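First the structure, which I've put down as structure tokens, then a few questions once you've had a look.
Shown here: the complex without one of its protein chains, the others still in place.
For chain A:
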Amino acid sequence: MDLIPQLIVDALLLGGIYTLMVIGLALSFGVTRVINFAHGEAVMLGAYGAFTVFVAFGVDPLIAMPVLMVAGCVLGMVLFKVAIAPVLKAPHVNQILLTFGIGLVLQNLALVIWSPDGRSVVPSYAYSSFEFGDVVVSGGRLIGFGIAAVLVLALFFWLKRTEFGRATRALAEQHDAAVLMGINVNQMYALAFGLSVALGVATGVILSFLGAITPFMGFHILVKGFAIIVLGGLGSIVGAVLGAFLLAFAETAVSYYVPNGTGWAEAVAFLTLFLVLVLRPRGIIGQAVAD
């Protein structure tokens, strides 16, 4: 049987979910210039949020998602005001250690609340699938892809067409001039950070019905996120989308064509990070970032 059509479908579905996973990271970095090492934990908490609501109230993750996203946005904004805003002018190492530390705290908090056992959410569509010619399409992944596509397009629309979206782009491009436009920078930073967390939470909700939820799932997500961002180039949202699909194709191809490839696919992100940083540190279309 020809594997190519199946590979393309699987990679596209995965790429859509990866795009959602990374776009929040790219948004908060592009605006605040702080790399959020706790972004994976936003995803993890989103997944546990979906799990808890599903188990406690029997509410479908897709219905809980808007509420969880709003909660994530508010938490993100509060976290920004309390913890990140004070280190905005500090050296990058301090910022990295701070967000990394926040991630560790959240991981261990999850460990205490939900135990180290892998959890999963199983709505009826989670393991459904249908055949389309020779290609088998996973229902859960298709739904995840659809939600990711809607959210990513909504973000693009927001950035392009709204007052605050325009201000966000201005702030990412030319900080001082944005200040001169009367943009309240701290407020915009908090908003961008909150939105970024909300997008992370949405990713977690989708992942909650696609695989196991564990307190430490955020680390893998972060590594993949970095591989994608490094591929696309720091500070480029379009680059992040491109990187997401490249990584998805590379991982899917490895899992199909390499013997025992499913395990090796997880290494693709690490290898990508290594190769891009050595061969083309600015990414495919990104700009080089000073200091």
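The rule is short, and it goes like this: a contact is a pair of C-beta atoms (placed from the backbone, for glycine too) under 8 Å apart; a residue touches a chain by one contact, two chains touch by 3 or more; residues count from 1.
Following the convention adopted for this analysis, contacts and distances are computed from a predicted model.
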* Asked: Per UniProt, what's the omitted chain called: "5-oxoprolinase subunit PxpB", "ABC transporter ATP-binding protein", "Spore coat protein CotJB" or "1,2-phenylacetyl-CoA monooxygenase, subunit B"?
  -> "ABC transporter ATP-binding protein"
* To do: Decide which residue listed in A:106, A:155, A:183 or A:197 touches the omitted chain of the complex.
  => A:183
* Structure fact -> Logged for chain A, residues touching the omitted partner chain are 163, 166-167, 169-170, 173-174, 176-185
